[in-house]
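Submitted below is the structure of interest, expressed as structure tokens.
One chain of protein is taken out of this complex; the other chains stay put.
Coming up: subunit A.
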Amino acid sequence: MVTLGIFDAFTPQNVQYLLGGLGITVGVSVISVILSFIAGSVIGIIQFERLPYFSKFVGTINNIIRNLPLLLIIFFVYFALPKLGIHLPIFWATVVAMSTFESSMLAEIVRGGLESIDKGQFEGARANGLSNLQTMFYIVLPQAYKKMIPPIISQLISLVKDTSLAMGIVLSEMTYRGQIIYAQNSTYIIPVLIVITLIYFLLNYGLSLIARWFDSKLA
């Protein structure tokens, strides 16, 4: 064949191997997205509520985590926790590290979103007889989440991209597997990297389309 071997990299075996990596990337992302959305919301609300001592305490921890490099957190969970007696399989170690980091990022978005809601909405609801929790759940959070959708989705997009950092602990996700494939033959480097790029792009572009759909649906 005269075709420069661009497609040689994509033997059925290699494609299958790469797609398996994609599955792990998506798996880590989806689970981390769900966990960090829940935890981030709770932490954000705690910070917003300004409970005596507790909110300050949670806020401080959150700020520390938010300002650490994600890779460091991944190393900590995978290498340091076992020394403390907590052993996590590599997949779950990545999920825990990513969720911890992303929760602290999302908490900041949630807190900011809540702050942006007019005080009158709280007062109207409280004067109307709603409890604090009902006010949050029915009035304030729906309005806040609507405003938060763009920053939350962009945070989730970076979460998907950041799963590749788990290469650092040799999690067999997509980027890592791509590396294994082009290690077989250096002519594979460009085609494999292009395909990985395309896959990340499609994944994240899909997410941003979902964001836009939500936006139009809620507007």
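The criterion applied here is as follows: contacts are C-beta pairs under 8 Å (C-beta built on N, C-alpha and C of every residue); 3 or more make two chains touch, one makes a residue touch a chain; residues count from 1.
Assume contacts and distances are computed from a predicted model.
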Item to check | Which of "Amino acid ABC transporter ATP-binding protein", "Formate hydrogenlyase", "Cytochrome c biogenesis heme-transporting ATPase CcmA" or "Electron transfer flavoprotein subunit alpha" matches, in UniProt, the chain that is not displayed | outcome: "Amino acid ABC transporter ATP-binding protein"
Checklist entry - So which of A:16, A:63, A:131 or A:185 would be touching the chain we can't see? => result A:131
Item to check | Residue among A:143, A:187 or A:208 touching the omitted chain | outcome: A:143
Checklist outcome for this item: Checked against the full complex, the residue among A:49, A:123 or A:215 that touches the missing chain is A:123
Item to check | Residue ranges of subunit A at the interface with the undisplayed chain | outcome: 118, 120-121, 123-131, 134, 138-139, 142-143, 146
